[in-house]
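The complex appears here minus one protein chain, its other protein chains still in place.
In this document, chain identifiers A, B and C correspond to the written order of the chains, with residue numbering beginning at 1 in each.
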Amino acid sequence: MSFLMYLADFLIYPGLVFAFVVGWFFYWLFRKLRARMQYRRGPPWFQPFADIIKLLSKSSIVPKTAHRKLFVWLAVVLFVSIWATLMFIPAGSSSAPIAFFGDLIALLYLLLIPPLVFVACGPSSSSPYGSIGSNREVVLMLAYESAFTIAIISIAFMTRSLSLSVIVGQQSGFSWLIFRNPFAAAAIFLCLVGKLHLKPFDIPEAEQEIVAGTVTEYSGKFLGLIEISRTLLWYIAGVLFADLFLGGGDGLPPPWCVIDLLIKASIVVFTLTIVNVASARYRIDQAFTWYLKIPIPLSLIGLALAFVIGG
Amino acid sequence: MGLIDWARKKSPWITHAHCGGCNGCDIEIAAALTPRFDIERLGCLLKNNPRYSDVLIITGPVPKHTEPMLLRIYQQTPDPKIVMAIGECAIAGGIYVEEGYDNYSIARGADNAGGADKVVPVDVYVPGCPPKPEAIIHGLALALKKLPEKKLKAKASNTR
Amino acid sequence: MPSLVLLKEMIKALRRCVTTRYPFGPPATIIHGYRGQPEIDKEKCTGCGACAQACSTEAIRMKQGEDARIIDIFYGKCAFCQRCEDVCPEDAIRLTERFELAGYERESLRVNNEVRMSKCANCGHTFFPDKQIEIMKKRVLENIKADIKAEVQVDLEKYSRYCVNCRRDLSFTMDTHTRKWY
Partner (left out) sequence: MTTATEIESALRAALGSDLIESYRGADNRCFIRINRNRIRDICRILLTDFQARLCQLSGMDLGLEGLDLFYSFSLDHGEKGLHVIVKANLPREDPKIDSLTLLTESANFPERETAELLGIQFLDHPNLKHFMLPYEWPAKMESSSRTEIFGEEKSNEVQQGAAWVPLRPSKESMLASVIPIGPYHPALIETAFFKLQVDGEKILNADMKFGFNHRGIMRLMQNRSYWRDIYLAERVCGICSQAHSTAFCRTAEMINKIDIPDRARYIRTFMCELERLQSHLLWLGVAMDLIGFQTLFMLSWKDREIVMDCQEMISGARVHKAMNTIGGARRDIAKEIIPKIETKITELKKSLVTTINTVANDSIIKARTKDVGLLTKNDAINLGVVGPTARASGVDIDVRRDDPYAAYGEVSFKVITRSEGDVLAKVVVRLGEIEEALGICEYCLDVLQNVGGSLSTETSEFAEGDAFGKVEALRGELVYYIASDGTNVPKAVRMRTPSFNNNASIPYMLREQTIADAPIIIGSIDPCFSCTDRLVELEDVKTHRRYMATLKQLSRKRKRL
């Protein structure tokens, strides 16, 4: 029976299906809000789902010049790594399916895989746009990952724990970490903008400069896999921020905790959308210096704060 | 197959190939993206990457200079795909093709009539010089009606 | 950092969108006098071909049918410049406000008008459209002095039965009033 339970965890809740539906909602929310803020009507609610079904049903072209195996498998690796990440994130209830002491570290590593896959996608397709995209992805990753990691460490200091479930548990009763350490929260929020490739940091897939960046040459089913992964990334971004700083499910009884979490995560998505809509794109060197100037100092202040007031 | 047909109809991604027109149609296509007409509400996205797209929009009379490029874009688009010819030039060469004058720079068929269908098969013709964005949306609606008839080719073609 | 003006505009936009409902509703702008699909009034058209001469894109052509002249408008080539409407002496051709012209076939983008042609009483070939001859007769009679009107009318009836070549050949053998003027 425990095996079936695990399977359900993986596939339904809080695994693929739940995360996909929520990610679909977030991604749609993002597109709809973006459209509405620009005086447009925006796509209907089923749009991300229709896009993915359509892409999965289309023929897939592998360019002759591409490294065939790498090209195909990278899309799969991306999807699987993100699926695995889902298992570490508590979705409402206080603990995730895979929870152990130090799962925060594992999560940090798992969250590194998607950018790395994007980096590898470019050269594997041997498209010049892909190569430039990879180049930019590496630089951007260096910029935001350091701030991200420092901010996570400051949280760990704050809570004296490396376990996500403990961090979530500590915040019940409105002692949210965003109030206790707003600097780390701001730093992580800004890093999420980079991780999701939102403006002003959508540099690796800047459409007007390098078509679609690293994934320019993908088509059909592989692109469908990448789109699913992207949808799941929206879920991860929203829910992870809500878990780390907004108290997760607040320890409420089962149906309410999930709703509580989703409302919080939607607010995060809304804020991300405002940032995306209200800004132009930085150049890669400007983005790098911007990350050095603002999120990294912020995260360092957060770390100092964690040392001073402690847990 | 109902779900797949539905999904294809609801999410046409567009690549726009400018083949030597006067820009009139091109700005009208761009205008269709903007708040007044907003084709994103119909699920359309202007992707400008043939690998991603389902609908190939051709504008302009297709000069011989652009002909090989257009063909390549057509080949790079994965099946099933719809090709729309927008504007007079893409339909029959428009004002640039005249009877009794051999316009050396424009691709033409045997009957001296130009048009995009001399180079790639075209599914929907949208007349207008240029068609206004509503007319383009109407053409797109016609194209989507035809989409379920399009089937995947047996073997996915490898193109560069 | 983004300007406050823009943020204010974004919040304003959230409440109001300007998008048309077009494929499911009326078009965004209904402008009187939009230049759309050309149309021929079949009653008025005499088949004179002035539109084909003036057309800036050769979209309008005159074609010769069996015993009819076909004014063929291929609006897949039309530039919607309204030159035809300007030059038409009978106000028969005009641009309508229809803009939904898309079609699956190139050849479906056509509007036709057939005008019956007169046959020459002498050689049997077709020469001019019936209506045009009628109009011509009317115009001539309108502009002629009253005293010779009756004579000219009889002559016109005779002449108009023959094609240009036959008329030239026959004009001296025909018994007409105009002959005596030479």
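Following the convention adopted for this analysis, a contact is a pair of C-beta atoms (placed from the backbone, for glycine too) under 8 Å apart; a residue touches a chain by one contact, two chains touch by 3 or more.
Small disclaimer: the values here were computed from a predicted structure and weren't measured.
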| item | value |
| --- | --- |
| Chains in view that touch the one left out, judged over the entire complex | A, B, C |
| Omitted-chain contact residue, chosen from A:Ala206, A:Ile228 or A:Ala242 | A:Ala206 |
| Touch list for chain A against the chain that is not drawn | 34, 37-40, 128, 132, 135, 199-200, 202-203, 206-211, 277-286 |
| Chain B residues that touch the omitted chain in the full complex | 16-28, 30-31, 34-36, 48-49, 60-61, 63-69, 71-73, 75, 94-96, 98, 101-106, 129-130, 132, 159-160 |
| Residues belonging to chain C that touch the chain removed from view | 1-3, 5-6, 9-10, 18, 29, 31, 33-35, 54, 56-57, 79-83, 86, 95 |
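One rule holds in what follows: only the chains that are shown with their structure count from here on.
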| item | value |
| --- | --- |
| Comparison of A-C and B-C by number of C-beta pairs in contact, larger one | B-C |
| Core chain by centroid distance, with centroids computed from Cα atoms only | B |
| Separation of chain A from chain B, taking each centre as the mean of its C-alpha atoms, in whole Å | 36 |
| Separation of chain A from chain C, taking each centre as the mean of its C-alpha atoms, in whole Å | 64 |
| Separation of chain B from chain C, taking each centre as the mean of its C-alpha atoms, in whole Å | 31 |
| Sites on chain C at which at least two other chains make contact | 17-19 |
| Sites on chain B at which at least two other chains make contact | 35, 38, 41 |
| Footprint of chain C on chain B - complex, ascending | 35-38, 41-42, 88, 91-95, 98-99, 115, 117, 122-129, 131-135, 137-139, 141-142, 146 |
| Residues of chain B that touch chain A when the two form their complex | 3-4, 6-8, 10-11, 34-35, 38, 40-41, 43, 47-49, 51-52, 54, 76, 78-80, 152-153, 156-160 |
| Residues of chain C touching chain A in the complex | 2, 6-7, 10, 13-14, 16-19 |
